[in-house]
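Worksheet: the structure to be examined is printed underneath.
Omission of a single protein chain aside, the complex is shown with its protein chains in their original locations.
We call the chains A and B, going by the order they appear; numbering starts again at 1 in every chain.
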Amino acid sequence: MTATSDPAQITELAARAADNRVNLDFETEGMTLNMGPQHPATHGTLRIVARLDGEQVVSAEPIPGYMHRGYEKLTEVRSYPQINTLINRIDWLGSFANEVPFILAAEKLMGVEAPPRAQWIRTILFEMSRIANISLFLGDYGLQLGGMTAGFYAFRDREHVLNQIEAATGGRFHPNFDRIGGLKDDLPKGWIANSHNAMDKLLAFCDEMDDLLIGNEIFQSRTRGIGVIPADVALSYGLSGANIRASGVDWDLRRDACPPGLVYDQADWKVWTHPDGDCFGRTWVRLQETREAALIVKQLLDTIPSGPVMAKVPRIIKVPEGEAYVETENPLGAMGYYIVSKGELVPFRVKIRSASFNNISIVPWVARGAYVPDLISILGSLYFILGDIDR
Amino acid sequence: MSQLSSADTSTETATDDEVVVEVDERRQAVLDELTGRLGDAVVGSHIRPGDDLWVRVTREAWPEAAVAAKAMGYSFFDYLSAIDWLPSPFGRDMDAQEDLVGEPAPAKEPQPIVQGYAGGDTRFQVIGRLYSIQAGMGVHLKVDLPDDDLSVGTWSQTFLGANWHEREAYEMFGITFEGHPNLIKLYLPLDFQGHPLRKDFPLLARRVRPWPGIVDVEPMPGGDDEPEGDGE
Partner (left out) sequence: MTLHLLASFAPPYWLSTVIKVLVISIVVPTTALILGMVFLFKVMSWMQSRLGPQEAGPRGTLQLLADGVKFLQKEDIAPNGADMFVFKAAPLVVLMSTLLLYVALPASAHLVVANLDVGIFYVLAVSSLSVLGVLMAGWASANKYSLMGGLRAAGQLIAYELPMVLAVLGVVIQAGTMSLNGIVFAQADGTIFGWSGIGNPYILTQFVGFVIFIAAVQAELTQPPFDMPVAESEIVSGYQVEYTGFRFLIFFLAEFATAFVFAGIASILFLGGWAVPWLETGSDWYYVLGPIVLFAKVMIVSFIIFWVRFTYPRFREDQLQSFAWKFLIPLALVNIVITAVLKVVF
């Protein structure tokens, strides 16, 4: 990793990169293209105002906020268990992963630790939501680049994971299963064997995507060298998850700063990085991550300890005074909750650090000089969930 | 909570003590280096061993603090936001009765403002977090903003990602970031009045229709003779 720390250098690098990509040969009258809030490529209600020169993007400015639900304000009047249902709706494709950092932050303030079995199941479900989220990304990215079939394959195979999540938690999309001090319930009978099967199917799905999408020449020509983000810019924008790993930064919170309460150190797995920092790298890293997640789940399934799934916590949860920040490696990237508690039923302030917010704020930088179809490639490969931007 | 500068070990178990001391030293070293770079500008700090570091700087040193931290390897921009330390004048009004078990009635008289870790003197604090990938540690930076001049220097030259975060803090708290290239509202309509995340901004939806509200916790009227719905 080569991190440039000099701000002037970064600004100059950015300007140079932009200038190289914008065609200044002939001056033509520009066109303002308003993509969204309802546009197939924004999967949600993101609006992008793009100034075009022909098909080339001169500037692109995302305008979020069409789905802002004011969660940070709502948390000030909701008790901790109630907030748990709210934050399920942030990244709606990997909902369980949203709950974990919040619960861990509250546990940290309360000094409670979940029993080992709960930690194991938590980690398994966390990885399952990652698979549910990213497998859909792979299909959806194919769909955005015009390959319809990948999308349907993704919907077909995501179902296996969703079935497992549903069997364990009762909810396919919004489990609301994590509790301060453990989990709502233990696993149902036969779940472990079924999960092994589901993970095998997901591994086969990854191979299929490798053939259908990653190996396709047209896909590669659409993504290689498009939307290149250097490592220092990625750090400066606070990109996280596969987006920063595709820029060559070897950083994964699961491995490097795993908060207590998750048991990633119990499995043998690898963090994948890609040196190019382009759309292809981001897609490739995500595909590898899906594979790794399935392998993590398979390993942890074999070693789940027995015991209770809930620690002793009071029925009415009051979190002691203090401040805590817990960040985990969510499907979309680093997601954290900064909780300020005054020792009451409700938190005093919750700052939600969602990954997509930072990930998508780089669009004006990276989209300059791209073509309109490249804008779709870039937006798709940065991979945002609108609820994760707007909160 | 008063200004805390001592380690608070209440959440740690005895067996972790050795580890705690070691990690504590790492964060202390970071704090010392930051103090060395910024001098008197560091006006408060708090370390929770093995977990996190809070540093409060003066308003003038806020942009410098980002530059200094970045030079120390804290090059990953995590987030930037603000905290309004005013206790809500509205309380949790219209709560469900079951939430209020064992809770005294919400106080009517205004409560004093009490700041959190690393102390503070003012109602509004801006908080930012930077992360060092090499060290695997993050640092929270805080700055006090006086009520009569809610402005502070921008980070967006040092960290490009601060652009949107500062716009969000601008619309939600009304804090101005000097030198920001494009300080307009991010989420809200441009003609929106008020700053929603301030504590004296009432949560209107909550006042108009209480949630979860008395209505919701009433027993359902005889579930059996309800019509099946027109879905099928």
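Assorted remarks:
The working rule: a residue touches a chain if its C-beta (ideal position, glycine included) is under 8 Å from a C-beta of that chain, and two chains touch if they have at least 3 such contacts.
None of these values were measured; they are calculated from a predicted model.
Considering the whole complex, the hidden chain is in touch with A. Checked against the full complex, the candidates A:Leu125, A:Leu143, A:Leu300 or A:Ala355 give a single residue touching the omitted chain, namely A:Leu143. Checked against the full complex, the one of A:Leu287, A:Ile362 or A:Ile376 touching the unshown chain is A:Ile376.
For chain A, the residues in touch with the chain missing from this view are 31, 33-34, 39-41, 55, 142-149, 152-153, 156, 212-213, 216, 218-219, 221-222, 371-376.
Convention: only the chains that are shown with their structure count from here on.
Computed centre separation for the pair chain A/chain B is 22 angstrom, with centres defined by C-alpha atoms. Those residues of chain B whose C-beta lies close enough to touch chain A in the complex are 1, 8, 10-11, 51-52, 54, 67, 70-71, 73, 75-79, 81, 83-84, 87-88, 92, 95, 99, 101-103, 114, 116-117, 127, 129, 133, 136-138, 140, 157-161, 163-165, 172, 186-188, 196-197, 199, 201, 203, 206, 212.
Across the complex, chain A meets chain B through its residues 1, 3, 5, 7, 10-11, 14, 64-65, 68, 70, 72-74, 76-77, 79, 82, 108-109, 111, 232-233, 235-239, 249, 251, 256-257, 316, 321-325, 327, 334, 336, 338, 340, 342, 345-346, 349, 351, 353, 357-358, 361-362, 365, 390.
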